[in-house]
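The other protein chains are all here in position, but one chain of the complex has been omitted.
Order of writing sets the labels: A and B. Residues in every chain begin at 1.
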Amino acid sequence: MMSAATLLKRTAPVLACVGLLAVWQFASLVLKNDSFPTAIEAIRAVPSILTDKDALINILASLRRMAIGFALALAFSIPLGLMMGRSRAVAAFFNPLLMVIYPVPKAALMPIIMLWLGVGDVSKTLVIFLGVSLPVIYHSFEGAKAVEEKMLWSGAAMGLSAGQRLVRIVLPAALPEILTGCRTGLVLALITMITSEMIARQSGAGNILFNALDMGQYDTVFAMIIIVGMMGICLDAAFERIRARLVRWSEPQFDMPLSFS
Amino acid sequence: MKTNALTGDVLLGLVPIALVIALWQGLVSFGFAPATLLPPPGLVFARLLQQLVTSTFHHEIAATLIRLFGGFSIAVILGVSIGIAAAANPAINAVVRPIVRVLAPLPKVALYPALLLLLGFKHESKIVLVAADALFPILLSTYYGASTVEQKLIWSAMAAGTPRREILFKVVLPAAMPSILTGCRIGLVISCIVVFLAEMITSTDGLGHMLVTAARTFQAVDMFVPLITISLLGLILNGLLQALRSYLLRGFPEA
Partner (left out) sequence: MIEIDRVSQIFQTSSRKDHLALSDISLTIEDGAFVSILGPSGCGKSTLLYIVGGFVSPTSGLAKMKGKAITGPGPDRGPVFQEFALFPWKTVLGNVMYGPRQQGVRAADAEAQSKALIEMVGLKGYENFYPKELSGGMKQRVALARTLAYHPEVLLMDEPFGALDAHTRTRLQNDLLNIWERDRKTVLFVTHSVEEAVFLSDKVVMMSKSPGRIRQVIDIDLPRPRRRTELLLDPRYQKYVVDIERMFDDSDEPASNP
């Protein structure tokens, strides 16, 4: 039997969603603005988008590019971050370059990359790859840097080579931090995907949003916002589950309300 | 000794940047990339310097900066106050926590069309978008910092006669400062990125708009100028924040 408190805790995010939708509904009724449909109107428009073949293909294509870009970014960034964390020279070599790239909006490279590689999947996947890479490198770097020296000494004493130490000691020890980076990266992948589609205006979920805006189909605009929002929330929740399983051994993630009142 | 190692690191770090510029120059010089697609770096930097003194460019930068600071300031004020309130009060915590869990992973840029409809195409919609994106990292790190304040620090202050309502300002806020500033740093970078993107998606001025206009007319040189400007702007702001951080946290270990 679940106690009332646990039940409340489990359903709190759902309650929050309902609450936010209620605020929206109320605001739209008060404002009575043609371009601001009520929450109920927007939700009603969701099924019509998801059953529209073109729109569905567009959205699925977006998600496929996102998955590929995300996976490639992990394969590239985690080893780089770990090496930076364990070698001062590697870190000194890459840090300034990364610092210069960091504040550049990756999706803003879209027009230039399109100029070079065309408007196809390659450009869009590349932009997502770039967007995801930096936080993952950064967190892997921090995670590897924090690995206790003595753990590596023990490894060396047991006869592990430098490469083996990286894979068998540094990687697992840094895993909680790496996964934090991956979680940020996942949300960023979605953001980069939407934004680059908004800029390129060729296809994808971001394009549907702005086409609807241009054509004055306001309930479609808001319905797409709900769809994209749900994607973000579901992806994050799914990843959080995987993360919690992978690092069960680690300290429980901070989740304690502390009161000093 | 220490400064020597530091200079060594800086020099080593300049190598890849120099390499990138050399590669860039090489690609153009040896004809691998036509100058219309990839203008030589010298041309881009010359163009940047030339632009820096024009009043139109000042206008674009000013527009971007107003949005950037407007949104970032709102995010700092809201993020720090909500974060501290949620750490201090269980009732506020119970309300804030699920809402943050829902809103934090939501791609805020998807809200942009709605903001355009509600707030118009001027500064307001962009400022709100920047604030919405920068808010959560600041809020979460403030909350984390405020709720991990060492209990005995609070007890020490209470025993010295600090009233409960003053504890927030006299102990919790300064003790959470390292984490608040970390959050602000992330929020600032996000602000730079978001303001630029919002201007690219739809705007009549600003650095992002410059890039889009250049892209429409295939002016490759002019496409690079705003990109490099936003990157430099990010570096400068980050440096300023870093200086503020080392001043404010001069007492903390590893500041």
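FYI, a contact is a pair of C-beta atoms (placed from the backbone, for glycine too) under 8 Å apart; a residue touches a chain by one contact, two chains touch by 3 or more.
Quantities reported herein were computed from a predicted structural model and do not represent experimental measurements.
Student: For the chain that was dropped from the view, give me its touching partners among the shown chains.
Tutor: Hidden chain contacts in the full assembly come out as B.
Student: Just one of B:M177, B:C192 or B:L237 touches the chain that is missing; which is it?
Tutor: B:M177
Student: Quick one: say which of B:L43, B:I66 or B:L153 touches the chain that got left out.
Tutor: Answering carefully, the residue with contact to the hidden chain is B:L153.
Student: Touching residues of chain B against the unshown chain: what are they?
Tutor: Spelled out for chain B, the touching residues are 150, 152-153, 155-162, 171, 174-175, 177, 249-253.
Keep in mind that, in the parts below, only the chains that are shown with their structure count from here on.
Student: Suppose each chain is reduced to the average of its Cα coordinates; what separation in Å results between chain A and chain B?
Tutor: Computed from C-alpha means, the inter-chain centre distance equals 18 Å.
Student: Sort out for me which residues of chain A touch chain B in the complex.
Tutor: Touch residues, chain A against chain B: 12-13, 15-17, 19-20, 33, 35-36, 88-89, 92-97, 99-109, 111-112, 115-116, 187, 190-191, 194-195, 198-199, 209-210, 212-213, 218, 221-222, 224-225, 228-229, 231-233, 235-237, 254, 256-261.
Student: Could you pull out which chain B residues touch chain A in their complex?
Tutor: 8-10, 12-17, 20, 37-38, 86-90, 93-94, 97-99, 101-114, 116-118, 144, 147-149, 151, 154, 164, 167, 172, 189, 192-194, 196-197, 200-201, 208, 211-212, 215, 218, 220, 223-224, 227, 230-231, 233-235, 238
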